Every structure is written in structure tokens, then in C-alpha cells.
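Missing here: one protein chain of the complex. Every other protein chain is in place.
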Amino acid sequence: MFNRRTFLVLSILLVLVLTLTACGSQETGGSGKDTLVVAQGADPKSLDPHASNDQPSSRVNKQIYNTLVEATEDMEIEPSLAESWEQVDETTWKFKLREGVKFHNGEELKASDVKFSLDRMMNSPEVAHIVGAVESVEIEGDYTVIIKTKEPFAPILAHLAHTAASILNEKAVTEAGDDYQNNPVGTGPFKFVSHDAGDKVTLERFDDYFGETAKVKTLVFRNIPEGTNRTIGLKTGEVDIAYDIEPIDLDKVREDDKLVLIEEESLSTSYIGFNTKKAPFDDVRVRKALNHAINVDEIIEVVLEGAGTKATGPINDKVYGYNQSLSGYEYNPEKAKELLAEAGYPDGFKTSIWTNDNPVRVRIAELVQAQLKEVGVDVTIEEVEWGAYLERTAAGEHDMFILGWVTVTGDADYGLYALFHSSQHGGAGNRTFYTNAEVDQLLDKGRTSIDENERLEAYAKAQEIIVEDAPQIFLYFQTQNAGVQSNIEGFRLHPAGHHKLVNVGFK
Amino acid sequence: MSSSVTTEKDTNLKSQAGKKRSQWGEVWRRLKKNHMAMIGLIIMIILILLAVFANQIADYEEVAIKQNTANRLQGPSRENWLGTDNFGRDIFARIIHGGRISLMVGVVAVGIAVLIGGTLGAIAGFYGGRVDNLIMRAMDIFLAIPSILLAIAIVTALGANLFNLMLAIGISSIPGYARIVRASVLTVKDQEFIEAARAIGASDFRIITKHIIPNALAPVIVQGTLGVATAILSTAGLSFIGLGVPKPRPEWGSMLSDGRTYLWEASHITTFPGLAIVITILALNLLGDGLRDALDPRLKQ
Amino acid sequence: MLIPVIIGVTFIVYSIMFFTPGDPALIILGENAPEEQVEKLREEMGLNDPFIIQYLRFLKNALKGDFGRSYSTRKPVFNEVFSRFPATLKLSTAGLLLAVAIGIPIGIISATRQYSLLDSITMVLALLGVSMPNFWLGLMLILLFSVRLGLLPSGGDVGFASLILPAITLGTGVAAIITRMTRSSMLEVIRQDYIRTARAKGVAERRVINKHALKNALIPVVTVIGLQFGYLLGGAVLTETVFSWPGVGRLMVEAIKQKDTPVVLASVIFMSVVFSIVNLLVDILYAFLDPRIKSQYR
Partner (left out) sequence: MSDNILEIKDLVVHYITDEGVVEAVNGLNMTLKRGETLGLVGETGAGKTTTALSILRLVPNPPGKIISGEIHFDGENLLELSEEEMRSIRGNKISMIFQDPMTSLNPVMTVGEQIAEGIEIHQGLSTDEAMEKAHEMLELVGIPRERAIDYPHQFSGGMKQRVVIAIALACNPSLLIADEPTTALDVTIQAQVLELMRNLREEFNTAMILITHDLGIVAETCDKVAVMYAGEVIEYATLEQLFENPKHPYTIGLFGSIPSLEHDVERLKPIKGLMPDPTNLPSGCPFHPRCSHAQDICKERKPIVTNIEEGHMVKCLIYEGVIEAKEVL
């Protein structure tokens, strides 16, 4: 009697749990033609574009919001919310807004929303630096916005195309207050439905979108941190598009008839920074020696399974302003030893390399440790937590550290200024504490000049000097990728890493 | 973890086992008859020998941590019995060296827990009253935090290295030992030989060390054996989520974690360290169960 | 008993976290905030007060459900943790139900056929079950069912299919423990005089087991199940990591990596509180099973 009842209760409970979860599956898990499931490696931090500058958030925000102008997959600037613009003088830009654009809450886009959004952005600690050059935003009537920069700032359009410069609805933000990130309202092709923390974000087609409406009704971003699990999800069909396939799994996707692997060079670079203020890295010969001592090809092979290209300098050919004539450092341990001897370290030295818990970086550190041992440099690896990592590298406590940089705007200014200008020492980006007056001058020139040739020339020269001074070990440009079901059409990778999904549909 | 409940219950019965030397001989005789326990013991001896002579079997610098990327992700072969990992390192060598860490953490963590927990339990049981109440309520609170979470919290706070790992796992298993020792102290406290010792003027300290501790030994040995197993599991778990020993030192949990990326292409990287854990834990559990039966024959009727 | 335990738990966890290196003010403001601004925030946050004051303030806020804000997402920590809780509860419950549904019947069958082949096989499997690290089992299950066979999803919480592997991963160890416990408890009960009494009454063997032995045998098993829930919650941390399960465990692991102390703190406290509540429920169930205890409460 008793046990029957207990088991009855237990089995009812079991069935209940099962059905509950089963119900859950029908709304999201189904591979119905109208739902597109995208898997990425982390949960968006915030759907308030001004409160986050992480890739997972940008990837979602890109679908919810629009910016004034937009960079295409080929890094060309195109109209978006602004249908046209003109440069009034060296520091003044005038944007004409598209009329009749609707927000998801039914409000119409007005110039005041643009001003509100950009002002809000300028006050946000996370993203203010992206519009650091902007002095003020003015409006003229409902459809004209005037942006003034503090000084001539050539790459302004590229910066305004950043997802952090998304235009929000003033009313929606004010009404939601602190809770805005749970009720984001934009003008984009998809409107927000729900965000299950740590799990998924669900979006729905916005039928009043000003452009061509989205191909799918529902768009789900799933958070699957483990790379292998994303690939498996693709294989089992629960995922339609998986971003960032693990290098080791690339062949699995390539070889599968039902899947397509899309690869594209990205705007992201990986490097090992030296602390140029600290001995022995204050000696350029040591820095060059280590550049020669590192076998980048081995790193690309081991860590990326070949899915990357060796860096010849700080930025690659996807970035406007890239210097094609640079060839970078060759792997040459003998030369490295010579240089070390020249610098007074014939027997090498002891030092440390820092990394955060990112497995790719940890693996790089392990390889570097082994490779430098060959030239007599004894490296200990210190895994430092991300917060402390940024904090302490900014404070200059480190010897060497591994980091990456994404030139989101596709312009050399974004890729070089923060990393190598002496005004940016520390947390602003220049964690190598590299200082070179000539480079400073060239970078300033590139930033303020509105003559394209002059800019290109300045950047070419700057890259030459930077490579020669070697404040970093230039590692590689990672190829970005996505695994896609073969019945998906209209998907393209964006070099900045956040891909547009409005045109993606099922065949 | 696995058998703590039964052990606690049996504490009373077992306390009598530790009285005479010859009784240990009896325990050994009974243990020898238990085939499963002997298998466990033999495996443990092999594992300990492997750990002790790890450098003689495969040099730490030259084999266990030396990268050989040309030979990476190879499956098991004659040269690399268990294959190689993503840096071309021999997995067998790494497992052996990882075993050193696991066994060391296991033993030291249990040592810490026995020492602190045992002392607290002995004090609580011996003095009783408010002291007892205070100590045991504190232990209850510790028990309310699932032990792996407590260990995680401690390692997070102190930073991940070998010493902190041992400390965290040790601290998080204190309450179990406190309870056991207290229980066995309570059972012997009022027995006649304690009274007799008191009557001839033995100090509390002497009574505790000479009379009470030997009697609490049997249950502590059983719990300790099983506790080493739990500690090894916790170590692997903490390493798995990145709270282990620094690289490039091999540790089973972190080897597993590193292998996850290669689960598809080279599953042996994940499979073998896991098997090493299973074998070790299995051996300790067999031995622990066998010891319990041997120390308490009444249970096995 | 629940309240003092919870207060004690918060005290322990808070003390541990208090001595974590790293300045919360710096983490919040970012790496290169000016010194005076950092100092101002330290003052505002009360970071310069003595430990006990800070703890009491923390406790006061915690009782109101205010555990501060996450360093990394800036959202209220309580909401963060709480929003992840249903997933963890679902997984742990599924794991526990699985463990109970397997462990108790198998334990009973094994006990009633002591020394049979079935019993031996069960015992070997149960021993393996308790010896297996669950995260490894999870990976092996993924390897078999997701990678090799492509049958089941390996990650996320997307319906029943995605619950199967994590629940098995989490439930196996507990199932093994429950099996062992049920078996030994059953063996003990079967030897009792009252079972002989029942048999002497002419009660059929099946009824002897189901009606007379089971309820008695379950009493200690229920305690074990309660204690195992803590193990389940701890195990959930690892299982959730393996299966990308959006629960408190994974939140905690992510927070550890990001050094998001308030989230780690709140997660540990939260899980401990849940564990304590579960044990309270177990005590009540215990009384339901054992009339000797019930009458004490009357």
C-alpha cells in the first residue's frame, strides 16, 4: 500500500517534470521553419547597448537596434537610420534621418531620440570612449541631427556604426528606468520577447521594420559556452547557426553534408604584450629577440588548428590603413639568442606571462612557456582572473601578458590609437606602456586629417615603427567562422563579429 | 560521501575494536579474507608506488610537461600507451604525475580534517555541556553548506594553488570527523577504564590521548579512507572548473577539462584521466568498505 | 533551527569572501579610476568599516533580498541568482527523482535476493556509480549519445531531451548511494523480529517486503536522500558546467572566473539555504514515515 502510493506519487512527479520540460521544448526547440536558433559562447551581459560592450551582447543588439550608419560586411559605410549625411566643416557632421521609422513600441523615430541616445552613450562608462571625440549632438527639427567633434575626427562614421551607438527610444528608456535592459526597445528587424538569464534570448520579427522585414518569425540566441557542445548542437540539428566553432571541430563541420562552414578573416588580433617600462623588456633587443623566439606557426597550428594567419603587424588587411609592405618577424631561435646575448642576457632570464582563464590564451601561454625555454628564458604562467587581469595590467604590474584587440570600426585609428599612443597608457588600452613621440604624432595625424592619402601614409609609417619597436609579440589574426545548417540562406559573417540576421532564412 | 551515514551509525559498535594490538591482527586477518578489499588495497599500493616513483617511470621535466607539438593528439600506441594530449605530451606520464597531486591532496586534506575535526569532536564529546553544544552547532552550520561549495568558496577566496586546495577540501570535511570522534568519545567516556584512569589521577590530556583517541581510531580510519576518495573527487571537481593547481603541472580534473575541447577528435584525452579517477576512487571505496567490515564483524552477519 | 543555520552560513561565507584579495571598489570602477574616486566609493560602500559592521549590514540587506549588484552585469545579485534557480531546481529534482526511482526498487530487489547474481551485479554497478566523478560521466555520456550517436542534445535547457543526459549525470552517483543504502537498510530490517512475526502470521513474502519491511527500511534512506540533496546541489555546479545548463551552478562558475564576488557569495548562500529547507522537509517526511517521531511532535 504505502510503497504503491509512494511510487505513484513519485512517478506522477516525474511525469510532471517531464511534461513541463517537454512543453518548454515545443516553443523553442522545434526546428520549425519559422524559428532560427543561433548558438554563441556566452550570455549577453545586457541588452542595453550603452551598458555593455561585449561581443555576445552586440550580436543580439545588432538585431534589435539600428545605428545612424552601418558598416557592411565589406566594411563600407552605408545609410541606416540616417538616409544621408554631409560634413559641414572639419568638426561638424549633419545627418538627415529616414522618416517614418517605427520603434518596437510604436513610437516614431525623431531626432530627439538620436540626441538622447548619443548623450546617454557619452555618459556611460562602458562605451563613452567610442564617441570620445564627440563634443555635442544638436537637432534641427525632427529629422536632422548635427554632431560636432572636439577636433577633426576622420573615423567618426565608423564609430557611429558601432553597435554601442545604437539609437534607443527616449520614452521607452525613461519609462523603464533601471529595468530597461529587460525591456529593450529599438528600431531593428527583431523585437525583444524574453531573456532567460544564462540560457537564451528570444526575439520576434518586427513587422513594421523600415527595411525589408526579417525572413524568420522567431530568432533565438542560445548560450552554449562549450565549443564542442555548439558543434554537437549543430550536428543534432537543435541549432541552426553556431558561432565560433572550435578550431578542432572545424573539419567535423566541413565534412558534414548537412552543414556548411563559413570562414572569414576577422578584425581581431592576438598579441603578447611586454611591459616596456620594466627590465628586461625596456630593451628593444630583448623584445625583438622574443619575437624571433616565438614560433607563431606552431601556435596557430596547436591552438587554432591552423585557422588563423600569422600577424605581420598590429592590424590586418581588413582594416582601413593596413600597411601591406610589412613582413613581421620570422621564427629564428638562433637570432633570438644572439639578440639576447647582445642585450646582456646570454643565459636568458626568468620572467612571467599572464593570462586570464580563456582556454585559448592558456594554451598559448603553455606553448610560449615551452618555446621560450629553448632560448633560455624561464617563464612561469600566472592565470589571473579577468577583472584583476585588466586591473593589474593597467597598473603595469606584469611582465608579459596575452590579450586581443578587435578593430571593430575597421579603421586603423581604432586599431592603433588605444594600443600604442602614449596618452593611452594603462587601462585605456596601451598596457605595454609603449611610448614613441613619432608614433604619437603619426596617430594624431591619422585621426584628425581628413585627407585620406595623408591618413594612409601616417598609418603606414606608424605601423612600420611599431613593428620595429616591437612592444608586442604579434601573434595572429584569427579567422572567424560559423557553422550553418545547409538549408540556411542569406547568412554572412561580419568582420566586426556581430552578424546581421535580418536576411537569414530557410531555403 | 558515499557511506558516511552508515559509518556514523556504526561508530558505537566499532569503538571496541581498537583496544589491543592483537585485535589489529584480527582485523588484518578478516580484511585478508575480503577479496574485494584486497583488490582495493593492491590497486592502492600500485597507485602509491606509481606516484612515488613517477619521476623514475617518466621524468617530470622531460616527459610529463615537455611539449612535442609534432606528436599531438595521438591515440594510444606503443610509444604513448594512453596517447598524447593537445601539446603532444604523454598522457600516461601525466596521469602518473597527476596521481601524485591527487593522492597528496587527498591524504593531506583528510589529515587536516582529522586533526581539526577530531580535536573539536574530542573536546566536544569529552567536556560535553556548553562546549559540546557550541562546537556541534557550529559543525551543523558547516554541514549546511554543501561541502564542494564550501571548498569552492574557500579556494575562490584564497586563490588556486596546491596548498589552498588541500586546505579548502580539508576544512570542508571537518564536521564529519568531529561528529565521528565525538560519538566514539561519548561511548567510551563513561566506561570503567576511564573512571579508573581518573581515579589514579590521570590528566584530561592523558585520558584523551591515551584512552579515548585509540578507541576512536577505528571509525576514523574507515571514514578517512573513504574521505581520501571524496577529497580526490573534490580536487578533480575543483580543478575541472579551474580552481586547481597551476599549469603546466598535470592534475586529473584539469586534464579532463582541457580535453573537453577535443572530446570529438581525441576523446582519449578525456577518457583516461577519468578512468584514473574512477579506478582510484573505486579502490579506496573497496578498501574502506572492507575496513569497515573488518573492524566491525558484527555488521557482516 | 533553520534561521540560526542560515545566519551561520551567511557568516561563514561572508567571512571567507571578506578575505578575498581584490578591492571591490576597484573592480566596480574599473582599472584606472582615480585614487580619490576609489576612496570615495570605498567610503560609500562602507568598505572601511570593521568586519563585523560590514557583516551586519550585509545580513540586514540580505534579509531584505538585497545581495548587492553583480560586478559584471550590474544587475541585482538576488535576481540574477533567483532567475537561474528554476533551472537548477529542475535539474536537481529530475536527478533526484531518477536516483530514487532507480535506487529504491533496485536496492529492494537486490536485498531480497542477497548473494544472487543480480545482487552482485547491482552492487558492482553501485560501487562504480559512487566512484565516478559526475563531470566525467557527463562528458562520457555526451561522447556516446551526442557525439557518436547524435541522439541527444549536449547542452542547454531546451526541453525534455536536453534534460536526459544532465539528469542521468547528476542522478547516477545518488542512485548508487540510494541503492546501497536501501539494500543495507532492507537487509537489516528483514532480519528484524517483526518481519519474522509477519511471516509467522502467514503474510505473503511480497506483502512482507512491501508492507512491513519497506517503510521501516526507508526511514534511514530518507535521511540519506536529504543529505544527498546537498551533494546534488554541489554536483549541479559541475554538471551544469558540462552541459551548459543555465542554472545557479554555472552562474557561480562564471562568477568565479569573473571574480564577481557578490554573485559567488549569494549563490553559495542560496544553495545552502535551499539545502537546509530540503532537510527540514525531510525531517517532516521522516515524521510521516516514523510514528515514533510523529508522536514526539504531538
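In this document, chain identifiers A, B and C correspond to the written order of the chains, with residue numbering beginning at 1 in each.
Everything below uses one rule, namely that a contact is a pair of C-beta atoms (placed from the backbone, for glycine too) under 8 Å apart; a residue touches a chain by one contact, two chains touch by 3 or more.
Just so it is clear, the structure is predicted and the values come from calculations on it, not from any experiment.
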Neighbouring displayed chains - absent chain, whole complex: C
Sole contact to the chain not displayed, among C:Ile7, C:Leu89, C:Leu144 or C:Val203: C:Val203
From C:Ile209, C:Val248 or C:Leu289, residue that would touch the chain that is not displayed: C:Leu289
Chain C, residues in touch with the chain not shown (by the definition above): 114-115, 191-194, 196-205, 211-212, 215-216, 219, 289-292, 295
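Criterion: only the chains that are shown with their structure count from here on.
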Topology of the chain contact graph, where touching chains are joined (line, ring, star, complete, other): complete
Length of the line joining the C-alpha centres of chain A and chain B, rounded to whole Å: 45
Chain B-chain C separation of Cα centroids, rounded to whole Å: 21
Separation of chain A from chain C, taking each centre as the mean of its C-alpha atoms, in whole Å: 37
Chain C: positions in contact with at least two other chains: 142, 147, 242, 257
Two or more partner chains touched - positions in chain A: 226, 228, 232, 357
Chain C-facing residues of chain B, complex: 1-6, 9, 137-138, 140-142, 144-150, 152-154, 156-159, 229, 233, 236-237, 240-243, 253, 256, 260, 263-264, 267, 270-271, 274, 277-278, 281-282, 285-286
Parts of chain B lying in touch with chain A, wherever the complex brings them together: 66-67, 69, 72, 86-87, 160, 242, 246-248, 258, 260-266
In the complex with chain A, residue positions of chain C that touch it: 22, 26-27, 30-32, 71-75, 80, 83-84, 87, 90, 93-94, 97-98, 100-101, 142, 146-147, 150-163, 210-211, 214-215, 242-244, 246-247, 250-251, 254, 257-260
